[in-house]
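Missing here is one protein chain; the remaining ones are kept as they sit in the complex.
Then we have chain A:
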Amino acid sequence: MAPYESDDSTTGVTGTTAGEADDLRSGRRTAARYVVPVAVVGVAAATIGLVPALASSGDPDLPKITAQQLIDRIAQSDVEQLSGTVKITTDLGLPDLGGLESGLLSGATGGSGSAGGGSSADPSAKLTELASGTHTLRVATDGPDRQKLSLLESAAEYSVIHDGKDVWGYDSKSNEVYHSTADDSAAKGDRREEPVPATPKGLTEEALKSVDATTSVTVDGTMQVAGRDAYKLLVKPKQSGSTVGTISVAVDAKTGLPLKFTLTPAGGGAAVVDAGFTRISFAKPAASTFDFTPPKGAKVTEGDDHGQGRESGKSRDDSAKGDKGDKGAKGAQGLEGFPGLSGLAGSEGAGDSKVIGEGWTSIAAFDSGSKSGLPTGSADGAAGAAGDLGGFLGSLGDKVTGKFGSGTVFSTRLVNALITDDGKVYVGAVTKGALVKAADADH
């Protein structure tokens, strides 16, 4: 059958030889026309590759400033009203727990977040998701009484809203609401009093708490963050033995607000915590942002009976799944209890703890009250959490021995913990060697 020429071909001749010539030419023309889609791909690739490079058009020119002046400016920063988007990436190096946790809690896969009982809208359970991976947050603040923090998820969102004396947690995925009043939220921890711990500001304040003789602070040029000119503050521990390499903070030149916080471990590699605004506005957020009424049909958990709910959930639901979920949730709480996640200098600890050392190499030491080395009882705070961690991460720890006896070290990229066989726990943002030394000295 003779080939059919395309309509814009002027050759009306049919015949064997002409047909073959047409075939050839047609093939060439097809190839020539395929250049168009290839060119489209090329242009798109070039745009994707080049635009970010062109957009970061060098560092802004700002008047010189000393590190002390910059720290003062952060302290004097009185930004009351802002709204913005924060991107936070955390890589604490918790391989197994991280995977288990994101599988059970993150809800990215459809999540069985509330399997362990309690409310999935409980802020303390929910915000531990931030301990691994990349998350997008939205923050809005209007004075000290009204704040909102939202964790953007795929087709869902988790919000903590602080409006006057009410603190609401709303999980749109499960349509559950958590409610407490400001009083008992203060007792549970001040995390919700300032629901911006994950923002560069909260992280910077924690980091600057430990600025003293053991720290070198310098201004390291300028940069642009979220379209604003900023100074770059570099905080470095002077002591050896700390796992913290450098902390870099971008401080807004006009308002003194920290815009970006990056913590790089001494061991090198990707940042452990990298939180920065991708968009920020200092305009007053709409009042409706902070208005929250539980939607009809939503399950509301009150802060007071929350503990009971969790207990009954645990005893009632003893299926394999529920059990796993519970463990996952507890592990996650353990993460939160880790000194170092919230207070990066490792200055927090359980009730009867003491702090060994100073500055960046300070180590929290406490007795877990158990003589079994890896306690499985439910002691308070980090001790119980560490016990639960030990329960299923025992094989991951490294056995160490020293003058103190022997114990197990659990390592992350930032925080290391030593649990001795006689039940003592040493936790800090320090190297393994420093932990052993501290345990020896303490013994």
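Just so it is clear, a contact is a pair of C-beta atoms (placed from the backbone, for glycine too) under 8 Å apart; a residue touches a chain by one contact, two chains touch by 3 or more; residues count from 1.
The criterion applied here is as follows: contacts and distances are computed from a predicted model.
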Chain left out of the displayed complex - its UniProt protein name, from "PTS system IIB component (Fru family)", "YlzJ-like family protein", "Sorbosone dehydrogenase" or "ABC transporter permease": "ABC transporter permease"
Option from A:Gln81, A:Ser172 or A:Thr214 whose C-beta touches the chain left out: A:Ser172
Full-complex contact with the absent chain, from A:Ala44, A:Ala75 or A:Ala270: A:Ala44
Listed residues A:Leu92, A:Ile161 or A:Ala226, member touching the removed chain: A:Ile161
Residue touching the undisplayed chain, where the options are A:Val79, A:Val217, A:Leu234 or A:Ala298: A:Ala298
Touching residues on chain A - with respect to the absent chain: 1-10, 12, 14, 23, 26, 29-30, 33-37, 40-41, 44, 85, 107, 110-115, 120, 136, 138, 150, 152, 154-157, 159, 161, 168, 170-176, 288-289, 291-293, 295-299
